[in-house]
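Here the complex is missing one protein chain, while the rest keep their positions.
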Amino acid sequence: MESPFANPLAFMLGPVPITTTVLTTWALMAAMTLAAAWAARRLTIDRPGRVQVVLELLVETLDSEIAGTVPGDPARFRVLIGTLLLFVFVANWSSLVPGVEPPTAHLETDAALAAVVFAAGVGWGIRTRGVRGWLTSFARPSWVMIPLNLVEQVTRHVSLTIRLFGNVMSGVFVIGIVLSLAGLLVPIPLMALDLLTGAVQAYIFATLALVFIGSAVTGDEGATPPPPQQDAP
Amino acid sequence: MSFDWWTFGLQAANVLILLALLRHFLFRPVAGILEQRRQDTAAALAAAAAARQAARDAETRATAEADTLRTQRETLLAQARDEAETLRQDRIAAARAEAARIIADGRAAMDHETRARADQRLHQTADLALAVARRALAAQPAGLPGYATRLADLLAAMPAPQRAALLQGTGLHLVSASPPDAAERAAIHAALAPYVDAPRIETDPGLIAGLDLCSDTGIVRNALDHDIDRIARALHDDQTR
Partner (left out) sequence: MTDLIQIASILGAAFAVSFGALGPALAEGRAVATALEAIARQPEAAGSISRTLFVGLAMIETTAIYCLVIALLLLFANPFVQ
């Protein structure tokens, strides 16, 4: 059986090895950009179509979620959180296409996403509260907590990575095993469960990223995820 | 455990690129549309509020104008009513005064006319009386004998049947204004001798002067009062005719 940790090489771009994961990600990026451009071209003020209504609902839901978690203008985090949500969702559901393995089923993609979240948290924290304020936020409630806070910074992002990776990869892996054992049509319920898991994991990833960034911005290290809003996906 | 750092780096770059792409192609247009719609709605709301405010202002102004107009109208009406009342009072007073004056004039004129008519009637009466008296007195004979002579003439002038009927009547007597003395009685008897023989002579002061011959069947008037009556009747007939 093929290892779920393996990264099959697609081709070499000079000295850079391009894996199928990166290739799939590029394809997804292209598809998402094209779809977004196509949808944004048809935006109207007075006669919104079905796609536009969905997009507006998405943006407004994002804004309300962000505003419910982080005080201040929600438009600051809208692009980052929205992109994370959309990318993880599309990547998870890309397993619907035959022969495509979701990029999020590989550890590198999830680690890259978590790294982006981490960098955003650091960046927003320094930007909002200054270097000094951001550094002193690790000494809360007292300086004894500094090692613990540092470890927590690492572990929360590692767990963010492993959570997404484990969920998606286990779905793909289980489907592969069942497919090899039982054959056609049997893994369909598992695939449906996989889709549900993928959607929920996308939402969880975006929410957690928002909570982490929000805690870096507000300095509230003990921030817990807020209860989902009414119009959560 | 294989962790491909190249893939990790590429995926991180991919996420950042996708961030920029979606930001440019998806989030900015949609957020722009939302913001534009919000602005449109706010503008529409502001316009509606302004229109409502304008309508309220206009209503207030119209109400104020209507109030002013009503006040003016009421003032004008009251003024006109007062003027009309004053005018009416003046007119009534003038009319009363005029009526009183006319009545007084009429009364004065009536008094004057009444007085004038009374005067005129008095004058006429006086004239009439004077004329009657003058004419009657002018025709009077002198004394009782004269009257006896005139009575005899009257008897002579009467148609015979009438004279006979008169003379045949019982209670034939003479009526004199004053009791005659002897001479006068003789003269009377003498004058009437052809017709009647020494008639009784009664006295009646109402005759004024004269001598009447009376019987049951007739009377011959030959006295001043009769003359005056006759003349007065004739004069009255003349005047009325």
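The first chain written gets the first letter, and so on, giving A and B; residue counts start at 1 in each chain.
Keep this in mind: contacts are C-beta pairs under 8 Å (C-beta built on N, C-alpha and C of every residue); 3 or more make two chains touch, one makes a residue touch a chain.
Values in this document were obtained by computation on a predicted structure and should not be read as measured data.
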Full-complex contact with the absent chain, from A:70, A:111, A:204 or A:217: A:204
Touch with the omitted chain, as defined above, among B:2, B:170 or B:240: B:2
Subunit A, residues in touch with the chain not shown (by the definition above): 3-5, 159, 162-163, 165-167, 169-170, 173, 197, 200-201, 203-204, 207, 227-228, 230, 232
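As a working rule, only the chains that are shown with their structure count from here on.
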Euclidean distance of C-alpha centroids - subunit A vs subunit B, Å: 118
Subunit B-facing residues of subunit A, complex: 5-7, 16-19, 21-22, 25-26, 29, 32-33, 36-37, 39-40, 43-45, 52, 55-56, 58-60, 75, 78-80, 82-84, 86-87, 103, 106-109, 111-113, 115-116
Subunit B residues within the subunit A interface of the complex: 1-12, 14-19, 21-23, 25-27, 29-31, 33-34, 36-37, 40
